[in-house]
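Mind having a look at this structure? Questions to follow.
The complex appears here minus one protein chain, its other protein chains still in place.
Let's look at chain A:
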Amino acid sequence: MTGEPFLSIRNLTVGFGAGGAIRAVRDVSFDLEAGKTLCLVGESGSGKSVTATSIMGLHKPGSAHVEAATMRLDGINLLECDEREMSRLRGSLMAMIFQDPMSSLNPALTIGFQLREALLLHEKMSTRAANARVMEVLQRVRIPDAARRMSAYPHQLSGGMRQRIMIAMALICRPRLLIADEPTTALDVTVQAQILWLLSELQREFGTAIIFITHDLGVVAEIADDVAVMYAGSLVERGPVHAIFENPAHGYTAGLLRATAEFVPGEPSRGRLEEIPGNVPSFSMLPQGCSFVERCRFAVDSCHRRTPDWRDVTFGHASRCDQPVAYGPTANLTVEVSA
C-alpha cells in the first residue's frame, strides 16, 4: 500500500450532554484499507455505534460533540465537510446498514420505490434505467422473484429478506465504505450465515471496505481481516484477526475469548466456563488507570495508576495494556510505543 490509508481515524472523541461531558467515545484511532473488513467488537454501550455514526456524520445537529485529529476517507477530510457535503457522501461514497431494518425502511412505500429513490438521489438517470439497476441489485442480494418483490411493502417480507433489502439499499450506489451495525444480530443463524456470505461476496466483487460492528466473536472470526476491540468508550486492542484470536494482548479480549461457550465437534465440552468477574463500569464511574482494571486478573499496581499507552505486540497488532505478555504464550513484546 502506498500513500494514505483508505479510511483513517485519529483520536476520535465524542461527548454527549452539556459541554459533551459524557464521553461515550474516547481517543479512538484506526485505519482501514479498501476491500478489507474491520470488525469493531465490544459490550453493549462501549461506543461502537457512536463511533460509526460519527464517521457517517449522522448525529443530530448539536446533540454530539465530535472531535478528532484526523477523519479522512478516500482523500476527503470529513472534518471539513458541512452537512450538505456529508449528505452527498452518504449513500454514494459511504453507506450504513442498521440492526433493525424496519427502522430505516418506510413501511408505507414499496421496496422498489424506496430503492429507486435512494439511487436517484445520488445519480442522474431515467426511471427506466433506475428500475433496471434496482432489479439487478435485488438479484444480487438474492431476493427470490425480484420483479414481484419490487411492489412488496416491508412488512410483507421475512426478517432475513428485509435485511437483504437494507443491504441492497446500501449498495445500490456502490459505496466504497460500508458500515454494518450489528446487521445480523436479529437474524437466525442459518440466515445470518447467508448474509455474511453475501456481504463478503459483494466485497470481493466491488472492493468495498467494511466496518462490521458486532459483539459475537464467532462472527468476527468468520469475516474480519482486522479487529478493533472497544471497552468503556476506548479501543483497547487492535490487530489482524489471527493475531487477536491466537495471541490476545489485553485482559478484556483474552477474558472474552475464554468466557465464550463454544461447541467444537469431537471435543468434549469444557467444564466450568471461565468468568470475567464484575460488570462493565458506567461512564460516570470509570476507575482510575486502565478502565478494565477492576475485572482484570492480571492487573498490577501500575494498572490502577495510569491509563496504559498503546504498545506494539507484533507488526500491526497493538494493545493498550501494560501486561500484554500475560495472555498469550507467544507474545513477542517490543516495548516501543506506537505513534
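A few remarks follow.
In this section, a contact is a pair of C-beta atoms (placed from the backbone, for glycine too) under 8 Å apart; a residue touches a chain by one contact, two chains touch by 3 or more; residues count from 1.
The working rule: contacts and distances are computed from a predicted model.
Missing chain, UniProt protein name, picked from "Quinol oxidase subunit 4", "Acetolactate synthase small subunit", "ATP-binding cassette domain-containing protein" or "2-oxoisovalerate dehydrogenase subunit alpha": "ATP-binding cassette domain-containing protein". From the options A:38, A:68 or A:219, the residue with contact to the chain not on display is A:219.
From the set A:260, A:288 or A:302, the residue in touch with the chain omitted from the display is A:260, counting the whole complex. Annotation: of A:63, A:103, A:190 or A:284, A:190 touches the absent chain (contact as defined above).
Chain A residues in contact with the hidden partner, per the touch definition given at the top, are 43-44, 144, 158-161, 188-194, 196-198, 215-222, 224, 241-242, 245, 252, 255-257, 259-266, 268-270, 272-277, 279-280, 295.
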